[in-house]
Each structure stands twice: as C-alpha cells, then as structure tokens.
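Only one protein chain is missing from this complex, and each of the others stays in its spot.
Up next, chain A:
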Amino acid sequence: MDIKSMKNYLYWLYCQFELITCSYLMEPWEKLLFYTFNVTMLVMVLYTTYIFVPVHISTAFQFFLHLFGNQHEKTVSVVK
C-alpha cells in the first residue's frame, strides 16, 4: 500500500512537472529532445558538484581553521 501511494505521488509530481514546463503539450520527439537536454544539464551540474564542491569546502574549512587557529594560540598565550 505504501509503495503504491508513493508511486502515485511520484507520478503526480511528474504530471506537475509536465504541466509547468509545457512538455504535456509537446509531441513525443520534442519531449525526447527536451528531456535529453534537461537530463544532460542536470548530470553535468551534478558531476561538477561532485568533483569540485568537496575540494572547495575543505579548502575553505582549512582557511577558516587557520584563521581561528592562530587567534586561539594568541589568546592562550595572553591569558596564560
């Protein structure tokens, strides 16, 4: 039952996507073209995210750690 209602819900979401982007009105080859374009863009964005975002986040994290790390050492010496 839960799987069925989940499938219905996903189908309903797909229908909403079709209505909003007007692919409901397109002929089959137009739909194919449109979905191929969309999926290609999405895959490229995800791939870029996968390659670059962890490296950028860890670099940024190290930068901030370095910044606060120095400050921490300084405060320790002053207090002591």
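In this section, a residue touches a chain if its C-beta (ideal position, glycine included) is under 8 Å from a C-beta of that chain, and two chains touch if they have at least 3 such contacts; residues count from 1.
Rule of thumb we're sticking to: contacts and distances are computed from a predicted model.
With the options "Large ribosomal subunit protein bL19m", "Thiamine pyrophosphokinase 1", "Dynein light chain Tctex-type 1" or "serine C-palmitoyltransferase" in hand, the undepicted chain maps to the protein name "serine C-palmitoyltransferase" (source: UniProt). Between the chain not shown and the residues A:Q16, A:T48 or A:Q62, the one that touches is A:Q16. When the full complex is taken into account, the listed residue touching the unshown chain is A:Y24, out of A:Y9, A:Y24 or A:F61. Within the entire complex, the positions of chain A that touch the omitted partner chain are 12, 15-16, 18-27, 30, 34.
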